[in-house]
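Okay, so here's the structure we're looking at.
Only a part of the assembly is drawn; its chains keep their places, and the rest are absent.
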Amino acid sequence: METKEILEKVRSGEMSVEEAEGFFRRKPFEDLGYAKLDSHRRIRSGAAEVVFCQGKDDSHLTGIFERIMENEGEALGTRASALQADLVRARFPEASYDPVSRILAIEKPGKPLRGLVSVCSGGTADIPVAEEAARTAEFLGSRVERIYDVGISGLHRLLSHVDRIQQANCVIAVAGMEGALASVIGGLVDKPVIAVPTSVGYGASFQGLSALLTMINSCSNGVATVNIDNGFGAGYIASQINLAICGTDHNQQ
Amino acid sequence: METKEILEKVRSGEMSVEEAEGFFRRKPFEDLGYAKLDSHRRIRSGAAEVVFCQGKDDSHLTGIFERIMENEGEALGTRASALQADLVRARFPEASYDPVSRILAIEKPGKPLRGLVSVCSGGTADIPVAEEAARTAEFLGSRVERIYDVGISGLHRLLSHVDRIQQANCVIAVAGMEGALASVIGGLVDKPVIAVPTSVGYGASFQGLSALLTMINSCSNGVATVNIDNGFGAGYIASQINLAICGTDHNQQ
Amino acid sequence: METKEILEKVRSGEMSVEEAEGFFRRKPFEDLGYAKLDSHRRIRSGAAEVVFCQGKDDSHLTGIFERIMENEGEALGTRASALQADLVRARFPEASYDPVSRILAIEKPGKPLRGLVSVCSGGTADIPVAEEAARTAEFLGSRVERIYDVGISGLHRLLSHVDRIQQANCVIAVAGMEGALASVIGGLVDKPVIAVPTSVGYGASFQGLSALLTMINSCSNGVATVNIDNGFGAGYIASQINLAICGTDHNQQ
Amino acid sequence: METKEILEKVRSGEMSVEEAEGFFRRKPFEDLGYAKLDSHRRIRSGAAEVVFCQGKDDSHLTGIFERIMENEGEALGTRASALQADLVRARFPEASYDPVSRILAIEKPGKPLRGLVSVCSGGTADIPVAEEAARTAEFLGSRVERIYDVGISGLHRLLSHVDRIQQANCVIAVAGMEGALASVIGGLVDKPVIAVPTSVGYGASFQGLSALLTMINSCSNGVATVNIDNGFGAGYIASQINLAICGTDHNQQ
């Protein structure tokens, strides 16, 4: 019910002052911030309801999945263990689980994927994070191309894929150790690059700090960075950008 | 000259094997990475040629501006001092200089600004960085709305602008001290947020490190971060995203 | 025995010089710092005797609980394992154990709870620390209201509880990841806020360092911070403040 | 105007639906967060309007002071330079300036000071920060006792003041170098201690980081910490606590 509607009911006597006052007292923010976002609601809710599974207890987890499925008809879980996946699949047999990215998803069949997000990763050890990014973007409705194992220690591998990367609306660059992949891609293509440092490495990589600093200091234009190992975060914002671009461009789908 | 064209000339005898070989030897990368970016060239070149003025010596600086003006007809300098501005304006009287952001720009008159980038800042001390972001995005062709002094210590200020922020294609959140602004905005609007930590603060702000960590750890979806005080970098990627979105949506301009 | 009393006994000959000297030699500080705190003794002793259970060996642990129960009639253990709880309950069946906060408490029945401490937490993963704070404050005699899962990534959740938070004498804000909750609350209510960073998060959260820096750099007034995961410390000082306020205000109890 | 009042005017026809809607649209947050704080308004506003003078330009600064004086009739500036003080005093001759703490204040004459905040400092070099805390607390209405130069390297100095410190409602402990003062005080008195690390020191003090870590790790109960050199922040929260306690206890004033 909109502010105006309430006021009109107060005026006409359909609603008492006390009822109206209660309304403004109880839900003022919905009138303000939340309700105004209605047109974006599904995407937003979907994301707001992504389940960070790690550490959740069993009954809690299934309960959350049930509630989301009721509201949304689809659900995304990140950092799920194989056991958690079994648990959720016992209730929702259509759930799929990827042990590499630990993504546990229940998707509506036949969901169209639009636009293009390119997910590039440095080494094979970065693939779990890259897959988390890729599958998140796919769940949210983006088409994804995976370009893995193109680390800069053998630059020709990356260079031979520049054409394909350039066709994406947004690029995700996933790398550990020295994390230079994002800068190199940023210098080769003219698309926004979302950089994901990973905790892959040893010694002075300090669990991803070195890669994070490298990416934050990128001398290439068009690079912004998310948290260490945060494949989900990268997939989310890259998909957001991709869908905004192709959502308004029906030829590109 | 394209690869195919050369090969056809070799076949037809118009070009000798040696000439063709020299061609591939001399400029292979243009064929590959660089020349393929032609359709995006102006934007890309413009950015590639942005001048980081700080520390450049005088003759160097004017030389660079002259070369860029010749090639591009417009030029953007960041972190320029008032003296450097005078120097460049002696040669290009149409140059404009903003002492707050230290942006020195020579723009083509009547450049249309498209889409919308919203630049939000926490405190008045963050305005130099916010302005660097705003003016960079404007130089690159984006329309910008400035929403300053909406730090979270007085949350009602920010909340009263949520509607306007939500209308942007991309939001830039500039904040020092604890840097929580980006997360709060990320939780209120459903647009990509580019977070810029600033070195504003004292004590344990450690010249922006605290704000950087806050932003990188954002629990809100759709937030990615650039370097401390890197208003230019934020303006660049936000404009890149904004133009990609509205470039394909002519109603939005 | 007070200084004056001893001196009078020396004067009257009831006590020898040697006895009196021994008294001053043995316990001079009681006369000074400690004994002067008598009126606050129970609270103080209670706290001084709080048992940090983690790593204590079994016989040690039960011994300590026995001594405290003898002196005080109630006891508080923090970071107790389930096995330690069983051990203590074998001896004191009235002991209660909360596996979430790992608080092991033996309380006098019917203890009145006074005033109000509001314990807010960002995410569900912060609840163990929040519960440690809440149960500590309750053990020490404060009434506590728990307002959990009001992290800033969905700001409307927090905003809808501002009224209730404002009614507390002291607010505890528990958050991990970017830890912005304390600043946001500090900007919304006019009560002292005790901020507790938690080690919840990953990557650049650096086991709570990021949240700690955020809280220490808070741009909101009225925020002070305790150690990472130190729910006990927050519960202690918040209860101290709350009891001081309501202890002198009998209407508020 | 309260929500209820508006609704009643709508009902009675005194106010049109459009007017009422505009009211809710324009100032929704006042109805919610802000207006509910009315009883605490003056203190809150006073603090919200504290001016961090450092780096403000001249016309800005005087403008802000003028606006605050109009609204509040008193104003507090922190980190003001001597030149800024002269500027403000040219307009408000009643302004007082303390070059040690760099506090610039315009206070209503005869303001009563209530309760007691004890401000302790380690060395003479910590006095500027301690004075900022003390004068902030005084401006906000708290009586303050200064106990300076009681660093732990000569413990008898501190011990001889324990009695007096114990009489305060809240203690501020200001120290640089190793910053152990807060813990020692926390172990001696049974009052909330607000710890302020200072950047005093050299070498591995790392501009106050060492003192900050010491205070955050305090093994004494009842200690919470603010930012390095943040005398204002400590004075604010200590005064908030003190006034809450003595505000409800008329004997203590």
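The first chain written gets the first letter, and so on, giving A, B, C and D; residue counts start at 1 in each chain.
As a convention for this text, a residue touches a chain if its C-beta (ideal position, glycine included) is under 8 Å from a C-beta of that chain, and two chains touch if they have at least 3 such contacts.
Predicted model, so just to flag it, every value in this text is computed and none were measured.
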Identical protein chains in the complete assembly, only 4 of which are shown: 8
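In the analysis below, only the chains that are shown with their structure count from here on.
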Which of A-C and B-C has more C-beta contact pairs: B-C
Superposition of subunit A upon subunit B: rotation angle, C-alpha, nearest 5 degrees: 180
Inter-chain centre distance, subunit B versus subunit C - centres from mean C-alpha coordinates, in Å: 49
Where subunit A touches two or more other chains, by residue: 28-29, 32-33, 48, 212, 227-228
Subunit D - residues contacting subunit B, complex: 28-30, 33-34, 48, 55-56, 197, 199, 207-209, 212, 227-230
Residues of subunit B that touch subunit D when the two form their complex: 124-125, 153-156, 159-160, 202-205
Residue ranges of subunit B touching subunit A (in the complex, touch as defined): 32-33, 36-37, 40, 43-44, 47-48, 50, 159, 162-163, 166, 169, 188-192, 194-195, 212, 216-218, 221-228, 233-234, 236-237, 240-241, 244-246, 248-249, 252
